[in-house]
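Below: the structure, in structure tokens.
Note that this complex is displayed minus one protein chain, with the remaining chains in position.
What follows is subunit A.
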């Protein structure tokens, strides 16, 4: 187990970082480049420290010096191209494991890194353990694709006038993208940060701004920051731009920054930040740990909120004026989130990736407490229910979210999450959606812990953790206290048991160490004779994403005499539970009925009596007897949501109605509303209408009731009496007394009724008449609302309201009656649709002249137009959306337009649009938009693995493969999005549209000639697959010899580097295959392949060195002819063999085969190696014919492996036996 008891933190590195200087001398907005240096102060912890591995991506490194001595270095990043060369594999299983291996190979948490520096021998020969080393690295970044984002608007003026700015971003630990560092959350050090920027700009970074000094020419200034609190590199950030500065009026150590012209919005938006501060400081009884706090609002933000040590970067789109209602709670939530992460996430960092859930859990939990305090208990419970529903749905769909994966001892075979198409071993291999759900589950589990040990203890634990950390933070490095600032699962659990004295082991085991949720089915019967409620609770723990629950469960029974809680024990085999009823069946009609909260209410019990007269009711679950004799009003299972569960409970419609009307808990009300959808009766209608009108009722419940009422009305269509649902209600609430067809002039001072006013038309538009059309009356009603909308006297903006009215119009649309597939023209436009289109045109055009906040109206209009197209009212055409999707529109508009294009792509199966979208994924300047396109494509895919489509062709497979293989190496999130999309389209195995590889192989076997399957491009085939084969061969060799899974090897590798520089292990071979090819080479990349050319013991002139290697990179690499093993002088890259292959049981069977292959390769490599550099581009064609056979052979081999290792292998028709 990796949950070591009371063990302190053990660094995976042979040294400890204590201080780092980051100095960026120049930021060029025109060229989007950055030049600077870093200096890391490290204490070796082993006697002979001869290699230092650091994280660095996409930086061009000019020179490295250790204690003023030039040091040779190697820069190798296997994640640039995950699978090498034009492999024809195209199998996601294969990719995923290769990707995991690649990420693991440079994972700083495991002590690895892309940059390997050889400590000059003069230094390590001294062998003094506590001798400080200073590693000085000069680097530059040119047009960075990740890590730093430049926003440079294309207008007149200097950079400051144009509002150009740059900021750091990334998903999880991504600081290595913009400066070399130890990019791990567990390596803390103090910081000195210096940024020299144009005099008109401000550089905002972590820590205290000590001073700002002009350069000698007075055109630039240098911002000097010092961060004395030990902080991990991933928590360092930077934002530079012509920001407007606002010192918080309530807290002068807090400074806010926004882009020019937005200061008024910033002032308003930030006016309540101090309350959040006060709240957190109060509940944690701990002062904010940093001496200052900065908020920066930037354009084209990667995520809405990102927290770093003592600063947070937000999307500028969170800013709003006082007139905006809907954005206000959203923004406040974002601020609260950012601030909670300052305490847990930035100040207290995680020990390892598997401890991430603790930090996300705590920050999410205290954020929840803030929600409860600010927005009220109803909002909080509603939010918890929403989150619970989300996680339940996700887990049931995908098969589970595991909070604390135990990656012990390299037993990779026991993949904890075999149901997922990605590995959860590293943050960077996770799908984004999974990560979001992970965070969601984490805070829900924290809440479960709170339920168990009480909030008081919970806060004590947090306080304890914080005070330990703040004591540690003020210590010098030498005191070895800094690891107190790292939080681990075991540390957290220990703290809990110390503080509360309670054992939460079972809870942790259930929800943290294990994935899945619980699925309950409940039903009941009332036994009149025994006056007992017979409750039956069954579980489904066999379907994916579920788990078995054993333990207590709370059941609340509302009887006539009051509400009673019962705690039942869910055990292995007991399904039935008898609960004695308290009430005598004879009701006293006059008596008030006490509720759970002590309130006593009068209820109209006639519904119950009517039910009684119907006597017995038979349901699928058996007979239950209700009626005049039953004292049961309603029953709730697990009302406090203290289990991560889904409950499907059966009770009679009148019981749901009582629950809706009289239960005071919003969660119960919402559950009742969703249950009532199945009971379209006048009684349900009445209950919903009453709730709608009741002003004490939580507004979100009322909003939900609107939609339920619409559904019920549609089900009751034939028996519905009176005006359309909600119409008279709306009229009564929002229209003028004297003229009921005209809505009052807007006054949104009462937010509850504002939200209701917004929602009711949208729900009403869902009503349908017998012809399945939206009733004319309703449509006219909505059109009148638009017509008479008058906002002149309102102090709030009505943009969201108007947008929802357009949404209502959209909802009213039904498919056009299509006569003989004619082309849609203006003339045959339906008259109602004409009216709708008229409104949409006017709104959309007005928006150009008077844009609304966040262009909400344009967004709604675009959706409406797409709906018109989809329903066949107007010709389907993506060009309008494509123009709105261009860079330069507001991001919400772009996303809405892209959503329409995505939808068009699916409906019209347009390869052109799909291509257009994929081009945008590769080229759009905004990272968020790129991510959004892929995630929308994933949600609404043009086709899926289950369906046939003309779009599914080899070119698309190649394109997507390339995208995830090498095209997205600068953005972890995007790469995972691409993987997700690939999975949605093709599944885990080889895409079906690709030619059967065996076909080509069989031919080869028989003819031994270069007859290729015509669908495989010859040149691709020439190179293809060899990298994969190498991997294969490697794995094959390994398995029989070592018998160890690769991760073990990785673990002991750091201790292994030989002092003489001779490679001990064959696994280095694989590295060589990893020369990036086909992807634009990164400026400096030294792969093991070139090692023979690097004299590690001499000092290189950096420039010459770089160019030399750049040239080398440009030649096509021929994997079949790698230099021999001996050249692995600097073997520092651990091998990353594919687990799938290694653990392949059949591998041993093939072992010999591989050996042979390997030697074969080996020889060839030696042979070819000599003339390698001379031939460069040429040899490929020369040797082509010769190589082809070999290649094909390997191809076959590899495919055979791929299939046996894939989960589908058992079923695969393309059995490897063919090749044997």
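Quick note on the criterion: a contact is a pair of C-beta atoms (placed from the backbone, for glycine too) under 8 Å apart; a residue touches a chain by one contact, two chains touch by 3 or more; residues count from 1.
Quick note on the criterion: contacts and distances are computed from a predicted model.
Peer 1: Considering only the chain that is not displayed, what protein name does its UniProt record carry among "Transcription initiation factor TFIID subunit 8", "glutathione transferase", "PIGT transamidase" or "Serine/threonine-protein phosphatase 2A 55 kDa regulatory subunit B"?
Peer 2: "Transcription initiation factor TFIID subunit 8"
Peer 1: Among A:844, A:895 or A:956, which one touches the chain that has been omitted from the display?
Peer 2: The missing chain is touched by A:844.
Peer 1: Among A:43, A:564, A:887 or A:916, which residue is in touch with the absent chain?
Peer 2: Answering carefully, the residue with contact to the hidden chain is A:887.
Peer 1: Of A:211, A:456 or A:648, which sits in contact with the chain we cannot see?
Peer 2: Of the candidates A:211, A:456 or A:648, A:211 is in touch with the missing chain.
Peer 1: What does the interface between subunit A and the hidden chain look like in terms of residue numbers?
Peer 2: 153-155, 162-163, 199, 202, 208-216, 218, 221, 245, 247, 249-250, 252-253, 255, 259, 261-262, 264-265, 267-268, 271-272, 275, 292, 299, 316-317, 319-323, 736, 738-739, 742, 787-788, 790-795, 797, 823-827, 837-838, 841-842, 844-846, 848-855, 865, 868, 874-875, 877, 879-880, 883-884, 886-892
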